[in-house]
Each structure stands twice: as structure tokens, then as C-alpha cells.
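Some notes on the structure that comes next.
The complex appears here minus one protein chain, its other protein chains still in place.
Let's look at chain A:
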Amino acid sequence: MSAAPLIEIEGLRIRFHGDDGRITHAVDSVDLSVANGATLGLVGESGCGKSVTSLAIMGLLPKQSAEVTGAIRFDGLDLLQAPDQILRDLRGNRLAMIFQEPMTSLNPSFTIGDQIIETILRHRGGSRRSARERAIALLRRVHIPSPERRIDEYPHKLSGGMRQRVMIAMALACDPRLLIADEPTTALDVTLQAQILELMRELKAASGAAIILITHDLGVVAEVCDEVAVMYAGEIVERAPVGELFASPQHPYTVGLLGSIPRLDHRAEQLATIEGMVPNMAQPPAGCRFAARCPFMREACTAARPPLVEVTPGHLSRCIRAPLELLVS
């Protein structure tokens, strides 16, 4: 990517200190950057650290138990060093987030209009009337039918798909530069998912915002992302432009993931499986964290932590055996 990145994460490390003194290494030295107008997919299975990373960007991790180090630079400002007041001004304004559960992320005791208007007034000021007009325009933009009436409804009157649209409208209220969407369609039916993904593409084209899309669904990634980062056990194990990643993955974990999903576009008699389990994150292994489950493992893999290296231009892999094509040719 040529332009200066909008957000640049460097050496992000997140540790949770449990009540019992136990330390969990949730995220380890994650480096990421997203340029203006680009969409980055953050992929991985439960517990890989993808959601925690996004919460760290938003500054939403509990201060008492989460130890966050490294740097998260947003437009040049290090969010980890910024005082709370500045973060509060950024959140919901230039930094916005959509969560997975549209059922629980809206306040049930306020109308959807109140909730959108609150955001606008907090960050933009102006009169309540103009904020209300803007809220109606936003609801129209996310294709909510008859927004003038819908704006005064409570969340429980809306279906799941509608609520997710309201969440998106709220996130867009102040024209964010960066939108983080954490599994935005996972709770929705496929026909609604298709509508929401279409909406996100449309909004991205119109606003030029950067998007970080967190998902476990490789199909969603292929449809909307420009670049993909695959996470495993708190680390980024592979990063590549989307076409590259699906055509020639360079980390065995990605190969396993691609082989294990049933596909509509071709038939496999037997699906690939990734045997074993994710390592215990209280004591992550010293070497490659995937080594114990990796069929291509060598002794050297467990000796030292493999670095994230560029295999081909723009395509990074944390595997000392990459390029993987050489293993099967």
C-alpha cells in the first residue's frame, strides 16, 4: 500500500492478569496497518486474539486486568498513550465499532433515534432538531424503510437485520475514518448477511473510510476484504492481499483452514482437519505456536519463535518452511 497508513499497530502485546495471579498471553507482537479506504480482514478461530486486538484499538479493555504494550498509531496519534478525554472524543466519532450482537448492543430503554442523536450531539453539537434530521438521513442511508417513523421505535420492535443496520447507522453518525466491524453478520441469516455486506461495500465506496473486519468466515473475507491477516494463538501468522492468500497460502494453518471448510464451489470427499488443540495461552510454546498441530513440523520449528517474513512481495508468513509450494513439488 502506497499511501501513509491511517492506522498502524506496532508490537502490540496484550496480557490479562487473572484474579488468581495467572497471566494469559492474549496477543503477542502484532503488527498491522490499514490505509485510508482499505479493508483489512482479521481472521481466526475463537480465542485467537482478534477481538481483543480490536478492543485494544478502541481502548475498551479493562485497565485493571489488561496489560497493553506496543503502539497503536491512528493518524499519527498513539492511542495507547492518549489521555481518556481524547479517546472519548475519538470513539464514536472518527473511530467507530460495530459489534456482533445487534440484540445486546443497543440500549433497550431508549428509542433508536435517541441513541443515534446522542452520538451526534456528543461529537458534533448543534441543535437537537438538526441531529434528528441527520439521524433520519443515516437510517435512510442504511436502507431502513420509512425512517421518519422508525426513528421513534425501540430496539425490540426491530428484527435482527434491522438492528444491525441501526448499529451501522450509529457507527457512521460522525463519518468515521476507521470502522471496526467485529463479526457484523455472524448472527444474521444468509440473505440478510448478503444485504449487510452489500451495504458495507456501498458505504466504503461512498465514504472512503478504512475498515477492519473481524470474522471467522473465509467466504466473507473473500467477498469484502482487500488484505487479510490470519491470527493464531495471539499472533499474526500470515498477511497477504486477499487474492494471494486464497490462491497460495504460505502458512500451514491457513492451508488447514482453507482445506477444512466445506465449499459450494467444489466437492471434497474428505475435509482437511487440524488435529489437536490451541496451545494453553497461560504458557504459550517458545517456538512456533502451531508446531504441535502442524504436519510439516521440523525440529527447528519448536526451537525459536519464527519471525514474520516476506515470502513474496506483500505476502508475509510466520513459517520457517515457507514457501510451502516447495514442500509438495
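Following the convention adopted for this analysis, contacts are C-beta pairs under 8 Å (C-beta built on N, C-alpha and C of every residue); 3 or more make two chains touch, one makes a residue touch a chain; residues count from 1.
Throughout what follows, contacts and distances are computed from a predicted model.
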| Complex member absent from the view - protein name from UniProt, among "Enoyl-CoA hydratase", "YCII-related domain-containing protein", "Peptide ABC transporter substrate-binding protein" or "Glutamyl-tRNA(Gln) amidotransferase subunit A" | "Peptide ABC transporter substrate-binding protein"
| Sole residue of A:71, A:121 or A:222 that reaches the chain not shown, by the stated touch rule | A:222
| Of A:169, A:197 or A:211, which sits in contact with the chain we cannot see? | A:197
| request: Name, in rising order, the residues on chain A that touch the hidden chain in the full complex. | output: 16, 24, 26, 45-52, 145, 159, 161-162, 189-195, 197-198, 216-223, 233, 242-243, 246-249, 252, 255-268, 270-278, 280-282, 295-296, 324-325, 327-329
